[in-house]
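Structure incoming, see below.
All protein chains of the complex are present and in place, except for one that has been dropped.
Entry: chain A
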């Protein structure tokens, strides 16, 4: 049956229920597009024959191939769209700089899309909340205090806070830091929020 490769692309994404981004299946997409080309050409030939020699009996087969073309199109579009939803999630979960191993999973166009999404989000955030803008990727949970106790889960090097002091984030060191500085590092798993 046609369109098996297209559904395989969908299954590949569906398997990753937590929103992870698998590597871009360039081969798979190319195979689907090739199948579409072949179906289209067969249909063109059959349509011409049906019109010129009056073979209306070819119409059911033309319809069937057309259904396959639509199905392939649906699968490819859904594949690309779902990947964009996952990439969008990365901006909110990881921040604006993605680790290399994730970037390798994205196609060139997807990297470009991510850059544009970042820009749109940044200009939106600048436009709200008065003079300085408002970082809406912060304070995902209602804050209870200005400063929080954190423990470092891995070596992260030097970290500068607003008043100029530099802190060395060494594994297992504990610090009392402003909440807004730490939020992203906590989300990335570098720091751990210690509740007293």
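Things worth noting here:
Assume a contact is a pair of C-beta atoms (placed from the backbone, for glycine too) under 8 Å apart; a residue touches a chain by one contact, two chains touch by 3 or more; residues count from 1.
Here, contacts and distances are computed from a predicted model.
The complex includes a chain that is not drawn, and of the options "Very-long-chain (3R)-3-hydroxyacyl-CoA dehydratase", "Proteasome subunit alpha type-3", "DNA replication complex GINS protein PSF3" or "Bola-like protein" the UniProt name matching it is "DNA replication complex GINS protein PSF3".
When you scan A:47, A:85 or A:136 for touch with the missing chain, the hit is A:85. When the whole complex is considered, the residue among A:36, A:75 or A:106 that touches the unshown chain is A:75. If you put the hidden chain back, the residue from A:102, A:125 or A:167 that touches it is A:102.
Listed by residue number, the positions of chain A touching the unshown chain are 1, 7, 10-11, 13-14, 18-20, 42, 46, 57-58, 60-61, 63-64, 66-68, 70-71, 74-75, 77-78, 81-82, 85-86, 88-94, 99, 101-102, 104, 140-144, 148, 179, 182-183, 186-189, 192-193, 195.
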